[in-house]
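Omission of a single protein chain aside, the complex is shown with its protein chains in their original locations.
Going by the order they are written in, the chains are A, B and C; count residues from 1 in each one.
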Amino acid sequence: MKILYFAWLRQRVGAGEETVDPPADVRDVAGLIDWLRTRGPNYREALRDTSAIRVAVNQEFANLNAAVAAGDEIALFPPMTGG
Amino acid sequence: MKILYFAWLRQRVGAGEETVDPPADVRDVAGLIDWLRTRGPNYREALRDTSAIRVAVNQEFANLNAAVAAGDEIALFPPMTGG
Amino acid sequence: MTVRVQREDFDVGAEIAALTAGRNDVGGIATFLGLVRDTAGGERISAMTLEHYPGMTEKMLGQIEAEARQRWPLDATLIIHRYGRLQPGDRIVLVATASAHRKAALDSCAFLIDWLKTKAPFWKLEETDAGAQWVAARDSDDAAAARWQAGGGAKPKAAE
Partner (left out) sequence: MTVRVQREDFDVGAEIAALTAGRNDVGGIATFLGLVRDTAGGERISAMTLEHYPGMTEKMLGQIEAEARQRWPLDATLIIHRYGRLQPGDRIVLVATASAHRKAALDSCAFLIDWLKTKAPFWKLEETDAGAQWVAARDSDDAAAARWQAGGGAKPKAAE
């Protein structure tokens, strides 16, 4: 499973992209975020406020109960500010 | 008094501009148009349908009861189609 | 702050760039560029001649522009309107509005082109296979201008 981080999430995590292999009981975005938080203080800090995080699963916007599986591309980022 | 005609009004009257000296009882636009109609068949034809005519007095939009006086610039034209 | 009524063509990119030359406080520029179409109501148009009322045209465009600047916080505005004989594809009119705020730029640009249609003394003569004919004003243009009416400002009245 590929995880992408953008903007201040990328800065706080300390990486823009990583490949992870979460345990089998991680089945949705909420579960994935909970599991990522256990990986270190940088993750805990970056992922502290779930309401500040937007999610895309395989390059489509998704919400916390969207399913995730091996091979997916999950992106975590703050609200967008383009244009 | 200077009279200007535009678009098909100009074509039907046969002139784009003329200086006229209407009688003293011509005091508003409606009176002016009535008087112009007496000046020949081209005027009668051009000015037949008052509802199709827009008016400007001294380069400001005006309606039929707007006052006109010697020295004024009166323009008669169809609804505008710029842009 | 600029109104130009001219026979000559204009350079859209250069005009837009000039609007914000030397300043960095403009967040967005909205523009509308009007072109001559080669058909109208199913008829082929081979050329179009724009007649206008010199003097009053500049005055009305200036009034419309002043009205826009009163309604929205604009950093710069531009209206260029051509007259004379034009071919299909030719540029007719350019309206551009610059503002720190995108909505002000977009709304005022739409306002200017809508109002220009019903308040600026231009008339179009189209050359078709059936001969030359004056373009009739459209009710939809009056309706488009009227939706800005609530905010005030006088609209040209029919002479009836």
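By definition in this document, a contact is a pair of C-beta atoms (placed from the backbone, for glycine too) under 8 Å apart; a residue touches a chain by one contact, two chains touch by 3 or more.
In this text, all values refer to a predicted model and were calculated from it rather than measured experimentally.
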Omitted chain - touching chains that are shown = A, C
In the whole complex, of A:3, A:55 or A:68, the residue touching the missing chain would be A:55
Chain A residues that touch the omitted chain in the full complex | 4, 6-8, 10, 29, 50-51, 53-56, 59, 61-64, 75, 77-83
Hidden partner chain, residues of chain C it touches = 11-14, 16-17, 20, 23-39, 88-89, 100, 102-103, 105-106, 109-110, 113, 144
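Here is the rule we go by: only the chains that are shown with their structure count from here on.
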Which one of the chains is farthest from chain C, going by Cα centres?
-> A
Chain A to chain C: how many Å between their CA centres?
-> 49
Rounded to the nearest whole Å, what is the centre-to-centre distance of chain B and chain C, using the mean of the C-alpha atoms as each centre?
-> 26
Enumerate the residues of chain B that touch no fewer than two other chains.
-> none
Tell me, which residues of chain C touch at least two other chains?
-> none
